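Before anything else, here's the structure in question.
Left out: one protein chain. Kept in place: all the others.
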Amino acid sequence: MKQRLFVSLLLGCTLSLSAGAAWAEVERYVIDTKNAHAFIQFKISHLGFSWLLGRFDRFEGQFSYDPQHPAASKVEVSIETASIDSNHAERDKHLRSADFLDVGKYPKARFVSRSYAEQADGKGVLEGDLTLHGVTRPVTIETRALGHGPDPWGGYRRGFEGTTRLVLKDFGIDYDLGPAAREVELFLSVEGIRQK
Amino acid sequence: MTTVAASASGPAPEVEQYEIDVGNMHAGIQFKISHLGFGWMLGRFNRFSGRFAYAPGHPELDRVEVTIDTGSIDTNHAERDKHLRSADFLAVEEYPQARFVGMRYTRTAEGQGVLEGELTLRGVTRPVRIDVRELGHGTDPWGAFRRGFEGTTKLVLKDFGIEYDLGPMAREVELFLTIEGVRQTEVWR
Partner (left out) sequence: MLRSTRQRFGSVAILFHWGIALGVVALYALGLYMDELEYQDPWFNSAMELHKGLGMLLFAAILARWLWRLVDVQPVPLETCSAFEQWSARVMKAVLYLLLVLVPLSGYLISSAEGQPIDVFGWFQVPALISGLPEQGDVAGEVHEFLSNLLIALAAVHALAAIKHHVFDHDDTLRRMTFRPLRFSSRE
């Protein structure tokens, strides 16, 4: 970890020296999963009667943000699929099995952004590729910039929320949960700590 | 139920009794509070139980009771959860349970309504209003009849004696609730 930080610092310095001022504006953030100021929640209908609510307990990621050119922002998130948690042990075991996420075979899900468009009011659209269950598909996330500024502990933070919907079948998850449960809604909340 | 029915004119309305399906956890109590205005802190209560009565066409007979195990708070961060269980927040040793009793349901539109009731949290009882959406009802694949709802509400932490300073953005907590009940053949009062 320390070593990686050192390398990225070195790399950062070299790049900013060679590229000049244009690079200096890009802010790099590490998503604060260590103190769990980021969440990946999902919601899927249970037979049309209620919601099955769950989340992924372990993931990590980073993003870059350029206040001058928000469109240049990039995000990468890697999710441990085995950390699925719907507050029910047997159901989670089933969700980890080959019927759903098949976490033995596909231990990671991954999102890599491709483009970002932000409006003046902070709302935006983030497009990227999600790899889940071994299938990579484009997804569109509607985002909202929540805020940014110094935190009480000497760091600088920036946060976003986002929502999107996935069709389970698109990712090769064919298990029949009934017609009301073909799509899953995601609510994402990420807060990043700026890296120096 | 019978006493209420007796005072009404005409035939006694049928009141359906439901037990919230926490055995298979088809229910959830989630909360969301701003973290310094930069992000959200999302959490839930893992243990609770409850029941509700629903009288089709007679919302005045509807009633909900939910008991929450406050020690089951879970924000996906062990140390923070420990802090939230402490006297700074929920004081779960002294107040191991929170309780909501919904006593008045008013339909505002088809499939929507407002549930008014009282929430007892950290030993303080205050009125709360929950915006409700009726999600659906019907027979499940396992032979029982189910009915489910979702609801949202906001609480001001200070109202319940939680004074810990989390910054100006974090004075209110938003709740998202979903309950699915399995209709009971035995009637409770």
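Read from first to last, the chains carry the letters A and B; within each, the first residue is number 1.
Here is the rule we use: a contact is a pair of C-beta atoms (placed from the backbone, for glycine too) under 8 Å apart; a residue touches a chain by one contact, two chains touch by 3 or more.
What you are looking at is a predicted structure, and each value in this text was computed from that prediction instead of being measured.
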For this session: Based on the whole complex, identify which of B:Pro11, B:Gly57, B:Pro141 or B:Pro168 touches the chain you can't see.
Result: B:Pro141
For this session: Consider the whole complex, including the chain that is not shown, and state which of A:Ala82, A:Leu126, A:Val139 or A:Ile173 touches that chain.
Result: A:Ala82
Exercise. What is the set of chain A residues that contact the non-displayed chain in the whole complex?
Worked result: 82, 85, 87-90, 92-93, 96, 175-178
For this session: Pick out the residues on chain B that sit against the missing chain.
Result: 23-25, 46-47, 72, 141-143
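In the analysis below, only the chains that are shown with their structure count from here on.
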Problem set entry | chain A and chain B, separation of their C-alpha mean positions in angstrom | 29
Problem set entry | Contacting residues of chain B [partner chain A, same complex] | 24-28, 30, 34-42, 44, 46, 74-77, 80, 135-138, 140-141, 146-150, 178-180
Problem set entry | In the complex with chain B, residue positions of chain A that touch it | 32, 35-39, 41, 45-53, 55, 57, 85-88, 91, 146-149, 151-152, 157-161, 178, 180, 187, 189-191
